[in-house]
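Before we start, here is the structure in question, set down as structure tokens.
Yeah, one chain of the complex is gone here, protein chain that is, but the others are all in their spots.
Just so it is clear, A, B, C and D label the chains in written order, and each chain counts residues from 1 on its own.
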Amino acid sequence: MNFIRTFLAGLLVVLAAAMATPAPVSAGELEDRVKALDAKNFAGKGKAIEALEALADPAALPVLRAMQEGLLFREKATKRIVIGVKAARSFEIFDALSGEALGVVKKRKLKKISVNNRLRGRLRLAIGALALTSGDAAARSSAAKALVKDADPTILPALDRALAREQEVEVAAVMGVARAAIQAKGGEKSARLAAISALEGVLDREVMVVLGTLSQAANEPDAEIRALATETLAATEASGRYYGMLETLFFGVSLGSVLLLAAIGLAITFGVMGVINMAHGEMIMLGAYTTYVIQQVFPGAIEYSLAIAVPVAFLVSGAVGVVLERSVIRFLYGRPLETLLATFGISLVLQQAVRSIFSPLNRSVITPDWMSGALEVNAALSLTYNRLTIIIFTFVLLLMIAALLRYSSFGLRMRAVTQNRAMASAMGIRTNWVDALTFGFGSGIAGIAGVALSQLTNVGPNLGQQYIVDSFMVVVFGGVGNIWGTTLGAMTLGIANKVMEPWSGAVLGKILILVFIILFIQKRPSGMFALKGRAAEN
Amino acid sequence: ADTIKVGVLHSLSGTMAISETTLKDTVLMLVEEQNKKGGVLGKKLEAVVVDPASDWPLFAEKARELLEVHKVDVVFGNWTSVSRKSVLPVIEELNGLLFYPVQYEGEESSKNVFYTGAAPNQQAIPAVDYLMDQGIQRWVLAGTDYVYPRTTNKILESYLKTKGVAAEDIMINYTPFGHSDWQTIVSDIKSFGAAGKKTAVVSTINGDANVPFYKELGNQGIKAEDIPVVAFSVGEEELSGIDTAPLVGHLAAWNYFMSADAEVNEDFIAKWHAFIKDEKRVTNDPMEAHYIGFNMWVKAVEKSGTTDVDTVRSAMYGITYPNLTGGVAVMNTNHHLTKPVLIGEIQSDGQFETVWQTPGGVIGDAWTDFLPDSARIVADWTAPITCGNFNIDTGKCSGQNY
Amino acid sequence: MIDPSETPSGKLVPGKSILVLDNVSVSFDGFKALNALSFVVMSGEMRAVIGPNGAGKTTMMDVITGKTRPDQGKVIFRDYHDLTRLDEPRIANLGIGRKFQKPTVFEALTVLDNLWMALKANRRIRAMFTFTLSSANRARIEEVLEVTGLTALRDDLAGGLSHGQKQWLEIGMLLVQDPDLLLVDEPVAGMTDAETEATATLLRTIAKSHSVVVVEHDMEFVRALDVPVTVLHEGSVLADGSLDTVQRNEAVIEVYLGR
Amino acid sequence: MSATNISLRLLGNDTGARVFLAAIIALTVLVPILNVAVPPDSPFHVPTYAVSLFGKYLCFALLALSVDLIWGFCGILSLGHGAFFAIGGYAIGMYMMREIGPRGVYGHPELPDFMVFLNWTELPWFWLGFDMFWFAAAMVVVAPGLLAFVFGWLAFRSRVSGVYFSIISQAMTYALMLAFFRNDMGFGGNNGLTDFKDILGFNLQANATRITLFVFSGVALIGAFALCRFIVASKMGRVLIAIRDAEARARFVGYRTDMYKLFVFSVSAVLAGIAGALYVPQVGIINPGEFSPLKSIEIVVWVALGGRGTLYGAVLGAISVNALKSYFTALAPEIWLFLLGGLFVLVTVALPRGLVGLRGQLARRRANSGALKPKLAERDPAS
Partner (left out) sequence: MLTVENVDLYYGASQAVRDVGFSAKTGEVTCILGRNGVGKTSILRAVMGIERIERGRVVLDGDDITRRPTYDRARAGIAYVPQGRDIFARLTVEENLQTGFDTLKRGDRAVPEQLFEYFPVLRDMRARRGGDLSGGQQQQLAIARALVTRPKVLLLDEPTEGIQPSIIKLIQRVIETLREKGDMAVVLVEQYFDFAHALADRIVVMDRGAVILEGARDELDEADVRRHLTI
């Protein structure tokens, strides 16, 4: 009985809303209100946005969007409101409403209609309301999502209208949640109870906030609603915790793969060849700079820049590695400790070279669109694309390296040469080639790591130094000369760090990890994957 | 001597080269400009550049070298507080003159140093005021674990509490230098900010850690409209190394933005571009600080007719010079400047759009009023006090080395 | 730390065992290098151990000197010390010296310093600063240099010695160390026939006042030693007795001597 | 390679060491005289600037010496020796902070300034006693020594060696750096301890104090050199080399190698601590930057450049690298890293025995005489 009444009431609301759709407004009205956006102060602009929204005319959508993105201008000469699209030092402008192209003008000719954060929020609301009727499902969905966040009852009629019209099940579901969140806040008690129940298991933080507010006596006088809200919230939070753990794991693995990526080249130059390679970080740095250069050279191909950069960085760092090996390192085999001194010198030179060529400032490397944003598993767990990409990339790289070392004849030669150079030579292995290629290979891999790291951190002359200490730590922790050890070492450190961080804080967490490494090595004096038996001695 | 020597003590290598090299170039440019105008007191200026290599004790050694070996008349230099602390005894002992151009934690006023960067009350407090005005109720104070963030956050925490912010609405987080994995912290900020109240992050994160921090913010989808971040150490130069597209709307508080709409500023930028031969280079707040400091020094030297440190120092008090943002800066007797405070939002082109500005200048306060012990101390280098840390309770100066 | 002087010692106690291996097993990743090996060396006895490559002879010495920990079994030295619980320096200080199969000397030290290092003396840190060479020790070193034919090379770095010279140097080190029990792994590999004979004579002299275990593949040499022989095979004792009996043993011929 | 040097020295004709000792003694005596007694306008006058600069070099030299003792003779490559240096420095720094007393900026009778403005109300326990010089002086020796002892005991007992040891020593100094960076630790955070006024009542900025400190540094270096020589010339020295070369073999001869390593490691840490304690009053600051792993690597680089395993080579390396650094950073601030880095590379490739090998190398151009050619089997990369 009760249910039917609610249903009917709902239907009525929807119908009423549908009928209330305003008639198209006159073009003049729209234009005036758009002009008003160019108010003197932010308060005036806010009013203008509200006025524009009130017209509920989809034609205003591009204007508002442009305003939010800072692309709305007043052409100084004509006082026209235009949308500008940046085109090399000048702007291509379009009429704000008609979209008519008005040519290309210099930046000086335009005055930007500036916004601040508060206005941006207001704009998002307005865009949301307008976008609910947009033709694009994704836009509707994200508009509805935004509504959950800003949950404002004034939007309810528009939302209902949209819900009624919605064909896509998923979008409708999001709209339903938004509607429930809004309804839960006030109105008829039975409708509120139903709305609260409907929110169970919705992991969206905003929804939980709504529930949280409702479960507090200070905010909600009605005990029954409070009880239900508390209960719903508890159930939702429980599943949230599970996803929280998954998130921590993801963070750990992703930190682990960054460590691994940074260390893996070193696992070859240091782990396999025994060169205490202080210039390893600089090889990473070269890779990162290569990415930068590629983006500068092909500004139109940002989306592919990383794909181009990976092989190029491999070649650049690899070539530098080969040159270093042939000119310096090769004189030092049999004197492994001296490699520390020489490579330290090399690292200073490379750093300064980069400083001289690219300036000491950090360089900006752009993240391609496909790597930005996050994969929303659900509201409680979203995995950022750049991290996902790096995890996958790292593992592919790892498998390739492992396969090369283990199964290719190059890997065999490499291991033979580094274990006993003279004897390898006596077996007919071209030791000088193998040495150069091995060092070049390790350096090249470091270069590839640099491409990936350029997506996470500064690209500057100090990039290498940031990673060198950690890299050595990882290689040694895992057990020198063992790629799988390095992998497991990196993952262990990554996950341990992330598990620890929430309760110890980042600083103490890092200290604890270091202490852990020290103590661990006491237990296993040759790292995690130590070689045992006689073979280890010679 | 037939030239007047200007020491430049900025790291050109090591971790700080990123920031300090620009300042070295700025001083060189200012010297060149001045020489074009005929120098000072009819003598040419000669810049003496050394590289303290981001090594703090080396700063002291180089400062001594500048003063004792090269006999410079003034030094422009330092970025980090610790490097300043390191040269301080040397400068004081040899009665040199140092212009320090970077925003810092305060709690210092040396006879021989002029602080042309912002004190906490010229950056942090106005920024928080602005955000409160924007309706922010919950605060994340995120910083690198060292003195400047610690002090600033301490000041802010007590300031926020006096403004009625509850303890549970403040989250404080410290990270090590060069922290690069921000996943957990950004995710924490996200949850902290999802509690219904409008939240902002006040960032005193230093140096290289900023880039990964902002990248993570962008990737986890935290937009400035949701949780704005206001930073005190991120300027145009830092932004030039970041893809700013995802950062639009985040804030910074400085005394200068490159985008400032003023004739002098455009002039300055044009000269900078000409000097550095790169149209893409940006200008930033510490550069303005050197610009002001340098010109004030020139004015003071001309006024006193000598480069003698004590004379020039007395001449400095009350000297004014136009800011690049319009208005004038004044050198106060506590060795700090009066300057306007600007709040800007990051734009997609890596520039800041000023969204708020103090109506007039703010007097730099060497000793903050928001910490009990330092509230009792004032700095005034003119009679009758004549010291950098006068305790108003005991009526005595303490901690002077001379 | 056990001071050797505090424990039952005394060089030769005829009729008593000096070393007992009791049911010792060692395995590496499932491969049994020693398989319930039991073996006794009497005080003052010299014993030759032979056996095919990989029989476990070197592993046995590793177990005695503390390099390898057995999976099971005990190694009792002088009825008192369970060697499986002690580390290498302690075992060495109890009076067990070893020559390795592959000659290992201190390559960065001179021949003389190598002998110095090995010389029987207090091994404590404090003693290092007060150490001076007594004339008896000096004479002993000279004598050993003579015996090993290294007199002319005394000031050469050990790293520059030829293979055979290193072999001799290591024997010399064992001599100056003067342990109660000597474990000698393939002492005559790489020596000429004449040297082999000399070594046999040397060992026989030593054995008059020491207990010795010798591992060799050179049957002439073993014959020259003229001592009881133990044959190891696959980690346990295959046969023992005099060389002649052993050489006639079919199993030994089959796995070791060949036809 | 260094072994030849050692044998030579044992034979008693180590001219290098003799020349070196004479030079250091001369420096220790002459510099103060030339500073005080020679009028400033004389070309022979040594300015105060140079006195404190040389004083700093001497401290670095002592530090390098301590590293050479363990690395050159015992093969222990410590990439964390800066930690002991810094701890010695902190110990004396704490004393000097306490000595400021009520003369701090906030005028607190007891607490150092940084504690006052971080709202500490009382002195943490580990600052107690540092108002007494003898206690601080004792801590200069005890604190680094104890840390080295505990760390070494853990490491050597479980036979951590080679690169594994190097890296955990690096982890140690890195962890200490992070810890000392924390303001909560009570050591002044990243600014460290500064603003010292005097030591034992003598004004730090007075010329006499400065010269005294310089002389003390010189004397400490000479004393430490004598001590190290005594150690390596005794039978101990040979055991250490034996351990460096073939640790396992040394154990089979009956040497408890872990104890030996622990001994030299602790001695070396104490020397490093003393170096730090002499360094801090001369440069006027101690901060966690001294713990940075890169600094520790630099120390090793000095030793390698000078020539490992000769003691005086380490001193030579430390002094020359730092002198070059002082010189280049002023002369060629933009490109000095090219010069220094290039020098490192050049020395390693051209002078396998470091700067001290130069003489010998010139004398015997023919083949690398006396040098052991690596045999077929190469050494373990860690040794």
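We adopt the following convention: a contact is a pair of C-beta atoms (placed from the backbone, for glycine too) under 8 Å apart; a residue touches a chain by one contact, two chains touch by 3 or more.
Owing to the predicted nature of the structure, the values given are computational and were not obtained by experimental measurement.
Engineer: Which residue among C:54, C:73, C:228 or C:241 touches the omitted chain?
Structural biologist: Spelled out, the listed residue whose C-beta touches the missing chain is C:54.
Engineer: If the hidden chain were put back, which of A:239, A:425 or A:504 would touch it?
Structural biologist: Among A:239, A:425 or A:504, only A:425 touches the chain that is not shown.
Engineer: Of the residues C:192, C:205 or C:242, I need the one that contacts the missing chain.
Structural biologist: C:192
Engineer: In the complete complex, the non-displayed chain touches which residues of subunit C?
Structural biologist: 28, 31, 51-55, 57-59, 101-102, 149, 160-165, 167-168, 186, 189-195, 217-219, 255-259
Engineer: In the whole complex, what residues of subunit A lie against the chain that is missing from view?
Structural biologist: So the residues of subunit A touching the unseen chain are 409, 412-413, 415-416, 419-420, 422-432, 481, 531, 533-538.
The rule is simple: only the chains that are shown with their structure count from here on.
Engineer: How many Å are there between the centre of subunit A and the centre of subunit D, using C-alpha atoms for each centre?
Structural biologist: 44
Engineer: Where the centres are mean C-alpha positions, what is the separation of subunit B from subunit C, in Å?
Structural biologist: So the centre of subunit B lies 74 Å away from the centre of subunit C.
Engineer: Of all the residues in subunit D, which ones touch at least 2 other chains?
Structural biologist: Within subunit D, residues 178, 181-182, 248, 334, 337 contact more than one other chain.
Engineer: Name the residues of subunit B that each touch 2 or more other chains.
Structural biologist: Answer for subunit B, listing residues that touch two or more other chains: 12-13, 145, 174, 176.
Engineer: Considering the complex alone, what residue numbers of subunit D touch subunit A?
Structural biologist: 77, 151, 154-155, 158-161, 163-164, 167-168, 170-172, 174-175, 178-179, 181-182, 248, 293-294, 297, 300-301, 304-305, 308, 334-335, 337-338, 340-345, 347-349, 352, 374, 376-379, 381-383
Engineer: Taking the complex as given, what residues does subunit B use to touch subunit D?
Structural biologist: 12-13, 49-53, 55-58, 60-62, 64-65, 68-69, 81-82, 85-86, 88-90, 93, 107-108, 145-147, 150-151, 154, 174, 176-177, 371-374, 377, 388-389, 391, 394, 396, 398-399, 401
Engineer: How about subunit A: which of its residues touch subunit D in the complex?
Structural biologist: My answer: residues 274, 276, 278, 328, 331-342, 344-349, 351-353, 356, 420-423, 465, 469, 472-473, 476-477, 480, 507-508, 510-511, 514-515, 517-519, 521-523, 525-527, 537-538.
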